[in-house]
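Note that one protein chain is taken out, while the other chains of the complex remain in position.
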Amino acid sequence: MNKPALHLNLVVKDIADEMRRRPDRGEVASYIPELARVDPKHFGIAVFDDEGNLACGGDCDMPFSIQSVSKVFTLTLALGRYGDRLWQRVGREPSGSAFNSIVQLEYERGVPRNPFINAGAIAITDMILSGHQPREALGEILRFMRFLAGDATITIDEAVAASEQRTGYRNIALANYMKSFGVLDNAVDLTLGVYFHQCAIAMSCKQLAMAGRFLAHNGRNPATGMSVVNPERARRINAVMMTCGHYDGSGEFAYRVGLPGKSGVGGGILAVAPGKASIAVWAPGLDAAGNSHLGRVALEALTKRLGWSIFGA
Amino acid sequence: MNKPALHLNLVVKDIADEMRRRPDRGEVASYIPELARVDPKHFGIAVFDDEGNLACGGDCDMPFSIQSVSKVFTLTLALGRYGDRLWQRVGREPSGSAFNSIVQLEYERGVPRNPFINAGAIAITDMILSGHQPREALGEILRFMRFLAGDATITIDEAVAASEQRTGYRNIALANYMKSFGVLDNAVDLTLGVYFHQCAIAMSCKQLAMAGRFLAHNGRNPATGMSVVNPERARRINAVMMTCGHYDGSGEFAYRVGLPGKSGVGGGILAVAPGKASIAVWAPGLDAAGNSHLGRVALEALTKRLGWSIFGA
Amino acid sequence: MNKPALHLNLVVKDIADEMRRRPDRGEVASYIPELARVDPKHFGIAVFDDEGNLACGGDCDMPFSIQSVSKVFTLTLALGRYGDRLWQRVGREPSGSAFNSIVQLEYERGVPRNPFINAGAIAITDMILSGHQPREALGEILRFMRFLAGDATITIDEAVAASEQRTGYRNIALANYMKSFGVLDNAVDLTLGVYFHQCAIAMSCKQLAMAGRFLAHNGRNPATGMSVVNPERARRINAVMMTCGHYDGSGEFAYRVGLPGKSGVGGGILAVAPGKASIAVWAPGLDAAGNSHLGRVALEALTKRLGWSIFGA
Partner (left out) sequence: MNKPALHLNLVVKDIADEMRRRPDRGEVASYIPELARVDPKHFGIAVFDDEGNLACGGDCDMPFSIQSVSKVFTLTLALGRYGDRLWQRVGREPSGSAFNSIVQLEYERGVPRNPFINAGAIAITDMILSGHQPREALGEILRFMRFLAGDATITIDEAVAASEQRTGYRNIALANYMKSFGVLDNAVDLTLGVYFHQCAIAMSCKQLAMAGRFLAHNGRNPATGMSVVNPERARRINAVMMTCGHYDGSGEFAYRVGLPGKSGVGGGILAVAPGKASIAVWAPGLDAAGNSHLGRVALEALTKRLGWSIFGA
C-alpha cells in the first residue's frame, strides 16, 4: 500500500472508531415500518480513491436500503435515454422545502423542482418506465446498479418495498398530484411500484462507493475503464447533487462537507470528491431534514482531514 | 507572459468578443430607476489567476453598481466580528424563491434563509451596524472593499443609493417584517440606509476580481500576502455562494458554470475557481431569476474551455 | 294559488327566461370527462317556499350530477352520528384557496379547513364509512337523500362515478395526503369509492330543493313534519355554507346573493333562505372559482327581487 492510501486508511479507521463512540445518532426513519427496525448503532464507511485503493471501516460490508441514493442512478439512466429533454419534465433548483413537500407542486403546476426530491424522482422513474413493463424497468435499474458496482449479487429487499408500498401515502399523494397535471405518463401504481422497489435496493457502503466512482472520474469508472456518461454530464450530475442532494439540508451539507452528495432515509450517503474519490457512508439515524446525522458528521471529518472540499484548493 | 496565462488571455478575449456579438441580452433591472438607465450593450470580464496574471476583456475597467455582490463582502465582515454566532440570525439554505420574496419569512418567523437573499443581507448589514453610526458602518464596508481590491478610489454611487432609497419598497417591507419578529436590532431606516449604500458601491470587473481573490486562495490574497479569513471560512463562504448565490437560479448556475458565484442586479457576477482564479463579469441584462444573462453565459464558456468546474477533475 | 306564491312563480319564470337567453355560460367542468359532455345550455330552478308552494322553471325536472352539493348532506349525516366531535377532524374556516388545493393541508398537518372543500368532504365521508362496508355507507347516504327529497327514485349515475374514479387524481392525492397524517381511518380507495359515488348522485332541481327544506325551517321539513336536525344545528350548517360553501368564491356569493349556499361542479347550487325557502338552481357552466356561473346570477336576481337576502331586513 502506498503512502497516501495508507494515510486514507488511517483516517477512515479513525473516523469509524469515533463514530462508533458518539452518542448522538439522530432518529431512524419511522414512516417506513421496515426501516424503523434497523439498529441505529450501525456505522459504515467505504472510500475508493483515484487509484482504486479501498479504505473502509465499520459495517462497510453490511447491505442497507439505499432509498433516495438510488435517485442519482435513475437520473443517470434517464439522462442516457432522454438527454437534456429530461429537464423539460423536472427542474434543477433547490426546493427550499422538505423531501416530501407537495406545496411547491401546487404553485408550479405539478413540475417538480429537481430530480432528488421525492416528486422529482418519481417523475424520473416514470420516464424510465415509459415503453416498458414495470418488471423490465426495474430489471434495467437493478442491472445498472450491478454493472456500476461490479457486483451481480445486489438485490432488492422485498420486505422494505412491500412496507413502503403499504404505507407510502405521501408518495402516492405526490404521484397522483403530478398525474393530475399530466406530468406522469404511466399509471400511478405502476410508476410507484417501480419507485418503491428501486428505493428498496440493498447495498453495502463498499458496493455503493464502487457504483459512484464514475461521478468522481469524469464519467468513467477507472476500475473497469468503462465510460458511463461523458465528462460534462458527470460534472452536471455532481452539480445537482451539490445544490439539491440533501433536500432542505443541502446548504448545510455543502457548508460542512463541501462535496456533492446524495442521502437516503435508510441512512446512506454517497459523496463525490471529483478527481479524488467516491465515498459511501451509512448511519441509520437521521437529522431533522431527513439526512443521516452521523453520515454527515463523518464526511465533514473526512473532507477536513484530507483537504477534499471542492471549495478550497 | 507564460503559456497558461497566454491561453487564459486568449480565452478571455474570445469570450468578450463573442458576448459583444450576441443579441440575447436579458432585461436591465427596472425596479431601481437609476439602474434602468444603464446601456445593456456593456460587457466586461476580468480574471486573476493563481499567479496573479490578469486577463480582461470588454468594459473591464468601467465601474458598475455591484448591488448584491456586496453581500459576499458584508458576510465576510460580519463573520469576522460575530464568528459562527452569525448563523443564529441567518440560515444557510437555498430559499427556493425569488430574491425579494417575503413568504418564507412569514413561515419561518422572520429568520431569513440565507445571507444572499435580500432579507438575509439586510440582517447581516444590521449586525454590522450594531454599535456604530450608519456613517461608520458604511465607512467600514467601503474601507474593506478598498482594502480587498487594493484600490482607494472605489466609491459609492450616491445617485443609485438615493434612487433605491426612494423606491426600494420591497426591501423596506422585508426589513420592517423582520423587525416585527425582533430579528433586526437597529432602526429600520438606519439599517436600510447602510444597505442601500453598500449595494451602490461602484466597481469595475478588475476591482471586483481583485477583491475576490482571497476566496480563491484559502482566505489569503496572494497579491498582498494578507490573510482575510482562515481557509475553512473561505471554503464555507464559497459553499454558501454555490448553493445560494444566484437566488432561485442557484441550481442553474451550479449546473452550467460549476463554480461558486454571487450575482447582483447591476449585472455583475463574482465567481471563484478555488485554487485557480477569481473572476468578475458584468453584463447589465438580467434573466428571469434576476441574474446577469450574458454574465452566466460567459462564465459557462470560460469554465468549459479552461476545465475549471469544481465538479470534475 | 295565493298571492305571494303567484308572485314567486312569476319571478321564477322571469329568471328562467332571462337565463335561457344569456350568452355568458361559463365553462363546463372538464376534469371529470363524463361531466364535460353535459350541454351548457341547460338551466333549471326550483323553489319551495315556507308554505310548501313550489315554483320552478327551465329544466327543473332534469337530473344532474349533484357533486359537491352532496357535502351538505354527508355533513348533516356525520353530525348526526358524531355530534360536535366531528369538528376535531375538520375545521370550519374558509380556506382562501381552490376547492382542490393541497397547500393548506401541508401547513396544517392534514386537517382540512372545512367540510366543503374536497379534502374536508373526503374526511367526512371517511367518518361515515367507519364501521361499515362501502356499499352500506353509500346505501345510507343514498337512503338519506331519498328520505329528504321524499323520492325513492333518486339514483347514482354510475358512469359519472366511474369517470371520476378513473381520473380523480387530485382527490386521490388529497386523500392519501390526509392518510399520511393519520386523518383518515379507512383504506383510501374505500373512502374514495364512497366519495366518488356520493358525488355522482343525480337529482333534479325539484328533488334538491325538497331535500334542502329542513335547512330553511329550523331542521324540520314542513312537508313531512319530520325533524332532521335540531334548530341550532340547522343554523350552524347554514353558517358553514355561508362562509365556506363556494370555495374561494364564498365571499362573492355572500356579497351578491346573500344566502347560505353550496355549489357543485355539476353546476348545481342549493341555497337556503331561512324561514322563507329552499332553492335549487342548475346551470352546468362554471366560473373561475368552480361555481355555476348562471346559477349564481339567477340566485342574485331572485334574492334581489324577493328581498330574501339575510343581510337586510
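By written order: A, B and C. Residues from 1 in each chain.
Simple rule for what comes next: a residue touches a chain if its C-beta (ideal position, glycine included) is under 8 Å from a C-beta of that chain, and two chains touch if they have at least 3 such contacts.
Fair warning: this is a prediction, and the values are worked out from it, not measured in the lab.
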In the complete complex, the chain left out here touches which of the visible ones? B, C
Looking at the full complex, which residue from C:Asn9, C:Ser68, C:Gln104 or C:Ser263 touches the chain that isn't shown here? C:Gln104
Among the options B:Leu6, B:Ala36, B:Val103 or B:Ala159, which residue touches the chain absent from this view? B:Val103
Among C:Gly96, C:Gly139 or C:Gly182, which residue is in contact with the omitted chain in the full complex? C:Gly96
Go through subunit B and note every residue touching the omitted chain. 31, 101-103, 105-107, 169-170, 172-177, 179-180, 188
For subunit C, enumerate the residues touching the unshown chain of the complex. 50, 91-97, 104, 113-114, 216-218, 231-232, 234-236, 238-240, 242-244, 248-252, 254-255, 258, 260, 274-276, 304, 309-313
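One rule holds for everything that comes next: only the chains that are shown with their structure count from here on.
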How are the chains arranged in terms of who touches whom: line, ring, star, complete or other? line
Specify the chain most distant from subunit A by Cα centroid. C
Centre-most chain, if every chain is reduced to its averaged C-alpha atoms: A
Where the CA atoms of subunit A average out and where those of subunit B average out, how many Å apart are those spots? 32
Counting only Cα atoms for the centres, state how far subunit A is from subunit C in Å. 48
At least two partner chains per residue is the criterion; list those residues in subunit B. none
